[in-house]
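Here the complex is missing one protein chain, while the rest keep their positions.
Letters A, B and C name the chains as they come in the text, with residue numbers starting at 1 for each one.
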Amino acid sequence: MARKPARAPNDDIGEETRLKMYRTQVVIREAEQRAFDLFLQNLVKGTSHLSLGQEAVAAGFATAMNPGDLSFCTYRGHAHTLARGVSIEKVLGELMQRDNGLMRGKGGSMHLTSEEHGVMGSYAIIGAHLPIACGAAWRAQYKGQKDVSVCFFGDGTTNIGAFHEALNFAVIWKLPVVFVCENNLYMEYTPIEDVTAVQHPAADRAGAYGLEAVIVDGQDADEVYRAAQAAYAKARAGGGPSLIECKTYRYSGHSRADPAKYRKPGELDKWKERDPIKIYRERLLQFGIEQETIDKIDTEVRQVVDDATEKCKAAPQPPFELITRDVYADGGWAWRN
Amino acid sequence: MARKPARAPNDDIGEETRLKMYRTQVVIREAEQRAFDLFLQNLVKGTSHLSLGQEAVAAGFATAMNPGDLSFCTYRGHAHTLARGVSIEKVLGELMQRDNGLMRGKGGSMHLTSEEHGVMGSYAIIGAHLPIACGAAWRAQYKGQKDVSVCFFGDGTTNIGAFHEALNFAVIWKLPVVFVCENNLYMEYTPIEDVTAVQHPAADRAGAYGLEAVIVDGQDADEVYRAAQAAYAKARAGGGPSLIECKTYRYSGHSRADPAKYRKPGELDKWKERDPIKIYRERLLQFGIEQETIDKIDTEVRQVVDDATEKCKAAPQPPFELITRDVYADGGWAWRN
Amino acid sequence: MAELTYRDAVTRGIAQEMKRDPDVVFLGEDIAAAGGVFKTTVGLLEEFGPLRVRDTPISEQAILGAAMGAAMTGLKPIAEIMFSDFIAVCFNYLANEFSKHRYISNGQTKCPLVVRTANGGGARFGAQHSQSVENWCMMIPGLKVVAPSSPTDVVGLLAASVRDPDPVIFLEHKSLYPIKGEVPDGEIVDTIGTAKILRSGRDATITALALMVPRALEAAEKLKEEHGIDCEVIDVRSLVPLDTQTILGSVGRTHRLFTVEENPRLCGWGAEIVSIVADEAFYDLDGPPVRITTPHLPLPASDVLEDATIPSVDRIVDRVKRSLNA
Partner (left out) sequence: MAELTYRDAVTRGIAQEMKRDPDVVFLGEDIAAAGGVFKTTVGLLEEFGPLRVRDTPISEQAILGAAMGAAMTGLKPIAEIMFSDFIAVCFNYLANEFSKHRYISNGQTKCPLVVRTANGGGARFGAQHSQSVENWCMMIPGLKVVAPSSPTDVVGLLAASVRDPDPVIFLEHKSLYPIKGEVPDGEIVDTIGTAKILRSGRDATITALALMVPRALEAAEKLKEEHGIDCEVIDVRSLVPLDTQTILGSVGRTHRLFTVEENPRLCGWGAEIVSIVADEAFYDLDGPPVRITTPHLPLPASDVLEDATIPSVDRIVDRVKRSLNA
């Protein structure tokens, strides 16, 4: 069968990137779905915050990054961590608090960190990582390094003080940092509109920092990718920070404990019609990519998730000696002589 | 000599109110000037933050208040405290940390509080009192009481997290609170423009909370008074909060220790041309008030300040028994049995 | 008498006080429509309406600041901070504002409010959602600090906290929410500042708080059965005011002191108690006072690691036994 043209006319993204973005979204979808299954089996410990439905945001921003760019995530950070190339096994292992986990079970699902992949941490105190991302960007600026710091957070985070301090700080110092608000309409269980003075929690605040209001369709990875590219380019060129609000929706509850009864009737179904992976499959076909290629990605990813699951189930618990390790830089915890 | 008409045509403020506002400004000017003299004599202890040059803001907002309205001030709160009718002796006594002080020397100059005058405290941690004022306003709303909570703070305060949280909170709950930013161009020693992403630190943030941007000439008590009246009326009518930015300038240093070398050349002189008391004297004359009446106020106030000074100098130190008093509501400090 | 969970006791305590006094209002994140992330406030919105039970944005400073301003002017707010770890983002209100304003104002103002929060470990939530922060609160002059260990104490101490004219930090232990206990019918009001001797004993005094109380009791049983060591167990219940009389009295009888603290070691509440006993009952002590604490490190998330970090029944048994046999 003849191959359709890889690039449609006027397309700026291209096949290779699109396939990468597709695979990333499938990785997130499958890994998160597996995480959900595993905690139904009581194999995921503690809490867990899934990004099912929000995959396009993570995929778009990560795919547009260069190696060396830095991600700062929240407790809802599995997606962003996977999107930077961290292995599914390590992520699931951490959720299962096994020794093969990304932090060997010491951090848990809310704190995924992989320095070698540029995932500079997942922070579970709302808003705290926005100033931290500013600091990383300040380092880049000071050292003349060209990496961008990208900071992901939710709509609810726009109402905490640290958000405000970070935005002002980033602008006055013209830092190469990109703030990404994933507006999924809810904080934990409370609709964001009930507790926010403006309609667009991030975009309507941009002007308070002299920034442009940017709203992106968070269900369309291409749109996200383009917005990310523009913001990174601006940051790398010394143009300072951006604040981008992505409209999206989470399919699962806020965390493992949440049955999400607060949803408006029909809301979930309406959003599922614009499922990011569905949208992206159509996009790929539209740009001439074969169904087979797509199916192959799906199969491959599922296989990786299955393998990872087995490895995690077989992995040992972390050893007790980890408890007193790495409090301080000497590797130990001695607060006295 | 025939009395000139007390009200010029179309005037909305009237003689009585104007005389009150004038007297309030003179009280602040004279008392603050005296505080300055007293700390040159080493009779004012600790620190002190004067409002010389900013008198019109305090006078305008206080004069427009009803009894029962509540003021929440900062360390730079002498002006707002005096404007609510607290005696000069008590204020100077507190600055001198004497037993006749408003809090008998226990609080000091940064914490002037007079519940009976509606001065619900002066807060020395930047931004902390904005949420507190929201709480007082919430009580009024909940109890159906008609008082307004008025919260004064500086330009520098608009960059701290609590500012952001309070503004959003006040708007979503539609609280009867008025936020007054006295923009005197500097935080302590740093020009506000060097550290703020927008030109008008408060007004340019109003939109982030769905509020109208209001900028007022803080050197003109009438303008301030009108803005205050409008905001209070809106609050009392259930219309929710306002954020008002008053452009003003402080003549003295930030605090007693500060020679204010950071001023731009000529800046102080330029502002002194628009001295609020000078402007207001002219305004009174223009509305037909006699020079004599004005002079009499000046003389009276000076006398009160002189008398207060003598009383404070003669006042004893606070007794040691105060140290362990009023930590808890039982009047004591017992943390154990 | 009805059997109630610690979780439902929280709801009952709040409801009891809101029914009694219309000035009691309640605010926090996800507490109204959703009934709280720990389901401790289910039904309160329905019972008391949206003016008294209010959902807030994620603005902990606004929550505590608003509670303070309302308390200063005539309400009796209960504010929820979802996890006690988040006190760190609004610590200024505890450390500098509602704790100090009465003093600063020379007694003019008041701050009768309660901050309820889910404290402690055991849920495998990791370093930022599992801390025991009782010492963060105890060290601040002007606060009262309460931490119940049973459903009945939850109701009674919560009622006492709401009625208290001073700011009270009310630490609920998240691992105790599912435990059950018999709770008397009708209104329950306890007294803040009173410890309770839950088990009498002659050989040693063990002071404990919250989740550490059932563990200390179980350890005492084991010590008795397996080693013939007879421990008195005191549920401290209230760190401020601190019932030093009960503790000193007990040490005067047993001559040995152990503290079981979930907060990490340095400057924990046990240090304070040891320093009081060592000073005032030095000659009563027959051996060193010993602190059994979470080690001075952040909490690991993993279940096996977390369980090995927070004081366990076995650790208590072992430490007491070794110490008394030394």
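Methods note: a residue touches a chain if its C-beta (ideal position, glycine included) is under 8 Å from a C-beta of that chain, and two chains touch if they have at least 3 such contacts.
Values in this document were obtained by computation on a predicted structure and should not be read as measured data.
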> Of the chains you can see, which ones touch the chain that is left out?
Replying inline: A, B, C
> Among A:Arg34, A:His78 or A:Arg104, which residue is in touch with the absent chain?
Replying inline: A:Arg104
> Of C:Thr73, C:Gln108, C:Gln128 or C:Ser175, which one is in contact with the hidden chain?
Replying inline: C:Gln128
>> One chain is left out of this view; which of A:Ser48, A:Ser87, A:Thr113 or A:Thr309 touches it in the full complex?
In response: A:Thr113
>> If the hidden chain were put back, which residues of chain C would touch it?
In response: 85, 88-89, 91-92, 94-96, 99-100, 103-104, 126-128, 135-136, 138-139, 141-142, 240, 263-272, 274-275, 278-280, 282-283, 285, 287-291, 296-298, 300
>> Across the whole complex, list the residues on chain B that are touched by the chain not included here.
In response: 45-47, 97, 104-111, 123-128, 156-157, 159-162, 187-190, 194-196, 257, 262, 317-318, 320, 322-324, 327, 333, 335
> Going by the touch rule given at the top, which residues of chain A touch the chain that is not shown?
Replying inline: 70, 72, 102-104, 106-107, 111, 113-115, 120-121, 123, 125, 128-140, 142-143, 149, 161-162, 165-166, 168-169, 172-173, 322, 325-331, 333-337
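We adopt the following convention: only the chains that are shown with their structure count from here on.
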>> Using the touch rule stated at the top, which two chains are linked by the largest number of C-beta contacts?
In response: B-C
> Which chain's centre, taken as the mean of its Cα atoms, is farthest from the centre of chain C?
Replying inline: B
> Counting in whole Å, what is the centre-to-centre distance of chain A and chain B, each centre being its mean C-alpha position?
Replying inline: 47
>> Rounded to a whole Å, what is the gap between the Cα centroids of chain A and chain C?
In response: 36
> Could you state the distance in Å from the CA-based centre of chain B to that of chain C?
Replying inline: 40
> Residues of chain A touching 2+ other chains?
Replying inline: 159-162, 194-196
>> For chain C, give me the residues that contact two or more of the other chains.
In response: 56-57, 59-61
